[in-house]
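One structure is given below, encoded as structure tokens.
Only one protein chain is missing; all other protein chains are in place.
By letter and in written order, the chains are A, B and C; residue numbering begins at 1 in each of them.
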Amino acid sequence: MSVVGPRLQPTIFEQSRPGRGVARVAHSPKDALARIPADQLRSVPPGLPELSEPDLVRHYVNLSQLNYAVDAGFYPLGSCTMKWNPKINEWAARLPGFAGLHPMAPDETAQGTLQLLWELEQWLAEISGMRAVTLQPAAGAHGELAGILMVRAYHLARGDADRTEVLVPDSAHGTNPATAAMAGYTAVTIPSRPDGAVDIDAFRAALGPRTAAIMITNPSTLGLFESRIGDLIEAVHAAGALAYMDGANLNAILGRFKPGEAGFDVMHINTHKTFSTPHGGGGPGAGPVGVGERLVPFLPSPRVLREPDGTFRLERTGERPTSIGRLRTFVGSTGVLVRAYAYLCSHGAAGLAEVSDDAVLAANYLKHRLAESGAYDIPFARHCMHEFIASAATLKRATGVRTLDVAKRLLDKGFHAPTVYFPLTVEEGMLIEPTETESIETLDAFADALIEIAREAHDHSELVTEAPHGAPVRRLDEAGAARQPDLRARPMAPIDTPCPD
Amino acid sequence: MSVVGPRLQPTIFEQSRPGRGVARVAHSPKDALARIPADQLRSVPPGLPELSEPDLVRHYVNLSQLNYAVDAGFYPLGSCTMKWNPKINEWAARLPGFAGLHPMAPDETAQGTLQLLWELEQWLAEISGMRAVTLQPAAGAHGELAGILMVRAYHLARGDADRTEVLVPDSAHGTNPATAAMAGYTAVTIPSRPDGAVDIDAFRAALGPRTAAIMITNPSTLGLFESRIGDLIEAVHAAGALAYMDGANLNAILGRFKPGEAGFDVMHINTHKTFSTPHGGGGPGAGPVGVGERLVPFLPSPRVLREPDGTFRLERTGERPTSIGRLRTFVGSTGVLVRAYAYLCSHGAAGLAEVSDDAVLAANYLKHRLAESGAYDIPFARHCMHEFIASAATLKRATGVRTLDVAKRLLDKGFHAPTVYFPLTVEEGMLIEPTETESIETLDAFADALIEIAREAHDHSELVTEAPHGAPVRRLDEAGAARQPDLRARPMAPIDTPCPD
Amino acid sequence: MLSAIGVASVDELFADIPTGLRASRLNLPDAEPELSLATRLEAMAGRNRTDLASFLGAGVYRHYSPALVDQLLLRGEWYTAYTPYQPEVSQGTLQSIYEYQSLMAELTGLDVVSASHYDGGAATAEAALMACRATRRERILVSHAVHPQYREVLRTYFAGLQLDEIPLVAQGPAAGTTDLVALERLLAEADHPVAGVVIAQPDFFGLLEPMAEAGRLAHAAGALLVAVVEPVSLAVLAPPGAYGADIAAGEGQPLGIPPQYGGPYLGLIACTTALIRQIPGRLVGQTRDLDGRRAFVMTLQAREQHIRREKAASNICTNQALLALAASIWLAALGPHGLRDVAATGAARATELEGALAAVGAPRVHAGAYLNEFAVRVPNARAVHRRLLDRGVLAGLALADALPDEPALSDALLVCATELTTPEQITRFATELASAIGGAA
Partner (left out) sequence: MLSAIGVASVDELFADIPTGLRASRLNLPDAEPELSLATRLEAMAGRNRTDLASFLGAGVYRHYSPALVDQLLLRGEWYTAYTPYQPEVSQGTLQSIYEYQSLMAELTGLDVVSASHYDGGAATAEAALMACRATRRERILVSHAVHPQYREVLRTYFAGLQLDEIPLVAQGPAAGTTDLVALERLLAEADHPVAGVVIAQPDFFGLLEPMAEAGRLAHAAGALLVAVVEPVSLAVLAPPGAYGADIAAGEGQPLGIPPQYGGPYLGLIACTTALIRQIPGRLVGQTRDLDGRRAFVMTLQAREQHIRREKAASNICTNQALLALAASIWLAALGPHGLRDVAATGAARATELEGALAAVGAPRVHAGAYLNEFAVRVPNARAVHRRLLDRGVLAGLALADALPDEPALSDALLVCATELTTPEQITRFATELASAIGGAA
């Protein structure tokens, strides 16, 4: 119904009426459960909703239209790399041979997928400059955990049990310190420089015999390439620690910088950022991890192995005792990895380098448009990588309009907002990442919108502070939601069971 | 971007920029066309648009959201039977074995589809009470043409060459007289009774030796079952003419009335109305035609034949010389027919009867709600079939608000409008067909909306006469469009060819 | 609901159906749950053999369809809408049709394009009828090299009108194309003035016709030229607008629409602006709304059956709008270079195929230029065709089946190549053919 305005939907429970469901499978025999002891059986059936097919499909069609999505518009969410998701990827992942394969299927029945995974590892190793890659982690944070557990295993294997700290800049993504803690380390926060950038010297100062690893994002969360990264890595290694690179910003440096070549020992890659596997409303993703020589023995199991005869197989449980073990039930988020593989093949070597060129060009162009307009502060004047920070600090002092307001007003103008207040180190910051797949017309339209909002802030600030006006809902009572959590609906109608007929 | 309001889109030509397209197939060899004489080759390449994949997909995603559709809401378009399109049907039609089959494939490679078509013919023959069915026509009007050409062939085969007229009521769908004319007949219009219903007596009076056939819609376009239809058919046959039933309203009478049993000689069925194959923004559909004994020899070729050994084959060209011949290049709109077959199987005998019961029940319920409200005229008080006529005649006299205005205002309230001013015989009529797949909540919400509009017409008539207010565009200048037809865009950017690289 | 309506049972609502005319019991199977239906349909579809190395074209051509095309077509907003009767909530459909008209105008070089017909055969018949209306004449000449099934459709639609065939050149470099001398003679028959001349480009045998010359002859006699075109070929071949055709008709299936055993397809009709009031089918035009915003609307409806009834240009109502959308998305996804690559790669593969078949003893039947389809001479063509089928090769069309009355073609196969034809398939075809010819000899 959204053609005449988006419609909020009742919940599926509110739409449920007994008897409205559709029989999709034949009824089970009456005595199907007779052999199961009564005390193991459910006494009250689950209160699932009963909807006709039209009501059900319309619910999800109409709900979907309440979402902003890359398929419908520009989504410059910094650090998240909301790039285009080519449709061939979705097709590929649904091929029955890929989608229908059981994860414990005998190796000889899984040669297609195993080969794809093995080749994908080679691609990612080449791109990252790493010695080997595991595709197992389910997301970036899961990759971080894999990486830090390998760091831990490495030190322990060398009898180096005293390293208890992981150094993390205060501008790091929250997953970095959280991962260090999950792996049993103390996360030591290194304050950033006054200009917000990572403080390499502070890192060097904090390094010592207790340091297990540093975790650093490069390009940084400000969208800046850390030109002294080589010195830092040297210092890390000199201290007997390892260097972890958070590869979330890999989209800036494909073909330009290979972290493994530069000396990083371990890094994760977010396929759902750099390699166009979609974000899915919050997930799924995949977080492959590349490691240098020293960490290869500790890679999670099972690895995908290529036999001398050219066939492929999964490593068997216990086959490589140095492994940190399994991080998840099965080998990986294969459906996501098929998409990443398709993306890589579609682009090829030159195409991947172009991705970064175009992403960096687009970000610098947008940054230039905003800088030139004077509408916002651009805290870091130098060329940015694939994203950059703008700030509404001056605007706020002049008009009272905050970055949050600007973000909400952008929604009215048909754009998703950038990431706001991240990294935490920049006052009223917005991290803007256009990605390589947007046309100059879109970039210009977005810049124009931001500039117009600044003008509105001066002229009619309530237009901005009360935004959004055109979205399905206005601003929400988030405090109320947390104070009295309402986390589930209750079924409205009684459930008959077994089936009424 | 529709989450913050539907967006009108530039045309694909306006979005085109040289070099933006994606290479989906490998470049052809340079000399691929060398063997073709230059004067047969194109000198100026066609000015097709060049869009990146994101721009292209967003264009069609955003355009799609400018449409009202059954998948998003209630579409009570009378006579069109905008019922639910079950999603299994779309899946079935896309099965590679069905979708990939060439229409001239040897019979032995097409057994799956041939069997499906053959079985579908049996289903439709049973439902219509007809002796045989052709699946060839591409739509209802195409089915009418097939039917009337068979009528013509029948009379000619009997040496009866003087029958030049086809009788059609003035309330008939425009396709009926147009078909008669296309088949070389004079369409004789029979005026309806003052109450708008088909005038059986006027038909009987017009019947004579020049009458080739009558074409009658039953239930009528007013949603009324013609209780004297038996007498009429008798009179038609007595006059040596044949009786054609426009089966567009079959959804009302499944399992209750079989036109063939009642004596009709020929009828068409709209799969895209009765059997849930979707309307597709104007098409495609399929218009199978059922015939009684007398017309079987004249059925279009090729028919689907079942051999004694249980295999299936297509009739060969010339195999049945009495046939009226081919109406289209190949056997039928098979992709549509797969959907109809899936629908029939999903419902089964009892389910189909229930379809009509529920469709008729829903229409009568809605009619009752409106009648009770007094907001609109209900010209025909008796029970309706699957649709009914309401009229804004009294409302117009009281408030100046016309049926057209009511229709536009319904859009604002999130509903599609009914069919308006059809049949032409009812003043300010709206033909309302809810179909069987709508819940009582939807029916009530629609009735409430109509009643509220009548109230608005009295209280703030401009709310209604200026509607729609919430749609992507307001009312259009249709006269201007016809006065200076602009039927095509022109490419904006010059086209390089061959490929720039 | 029953009590609100005031009846005791649903049966009461059907009281108008006379007792004597009530239906006998529906003798049909029971409802099938989705799982079992899906399983059965999958098995049925699996009985069709779509796994063959296929060289069958004959008017239906498989092309690569980028993944985005079907994903967009699956959006319910497209396929569950109807004819845009309420334009305010149908701008998606309306703009997509306007764009379709524009794309087809580019391909054909003709400015007026109707918003779709049933399929190529029906569109050709409608185009011929249109020529009759426009010239107020009742006779159509159709080349014998038009697809035989299109000619059958023409005959069905022309049951009351006059339809004559133009014979083909029998020998020499122009063999298999329309005989212009015969055409001139037929056009000259003063008692039977000709409304339109229907010629296919490429013709049924894949050959290129002398369209410009045929057009001159037709126009000289006051007749219109109706070109039957294959739209993908128009990426590289001269368009109807360039060689003087008044009307183009054809089958839009090659624009990425699956073969699906014959339909739903996409009938194309385009014409010059002069013929705008004669074109059958829907037209969408650009206009403005009350606020001056650009918008699209169905227009010139006075040609259509719902306004003009028995005087309408055609009885068409439901058309093939979704297929027009499919073709538009496909064309826009390929773009001008991609479409050219598709057409030219087909031609290149056809050249390879010609060489490979000639090398194993199956030379071309005709000498004239072709794009991507041609006939080859094969001893015992039908038996060989069947033998190859057993070996997984669908060796095109045995012309003896399509044109049973022409002994000269009884040992010929019509074969085609597209960008989906692989060199391996060509080799396989040639190898199997060599052994089949040997075996059948």
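Methods note: contacts are C-beta pairs under 8 Å (C-beta built on N, C-alpha and C of every residue); 3 or more make two chains touch, one makes a residue touch a chain.
What you see is a predicted model; the values in this text were computed from it and never measured.
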{"item": "Chains in view that touch the one left out, judged over the entire complex", "value": "A, B, C"}
{"item": "Option from A:Leu207, A:Val331, A:Met430 or A:Ile453 whose C-beta touches the chain left out", "value": "A:Val331"}
{"item": "Touch criterion as defined above, residue of A:Arg24, A:Arg158, A:Arg397 or A:His458 at the omitted chain", "value": "A:Arg24"}
{"item": "Sole contact to the chain not displayed, among A:Ile12, A:Met267 or A:Leu450", "value": "A:Ile12"}
{"item": "On chain C, residues whose C-beta touches the chain left out of the figure", "value": "34-35, 38, 64, 66-67, 71, 74-75, 419-420"}
{"item": "Residue numbers in chain B that touch the chain omitted from display", "value": "3-4, 22-26, 57, 61, 86-88, 90-92"}
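By our rule, only the chains that are shown with their structure count from here on.
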{"item": "Intercentroid distance (Cα basis), chain C paired with chain B, Å", "value": "21"}
{"item": "Rounded Å distance between chain A and chain B, as computed from the means of their C-alpha atoms", "value": "47"}
{"item": "For chain C, residues contacting two or more additional chains", "value": "34, 66, 68, 76-77, 89"}
{"item": "Numbers and ranges of chain A residues touching at least 2 other chains", "value": "3-4, 57, 61, 86-87"}
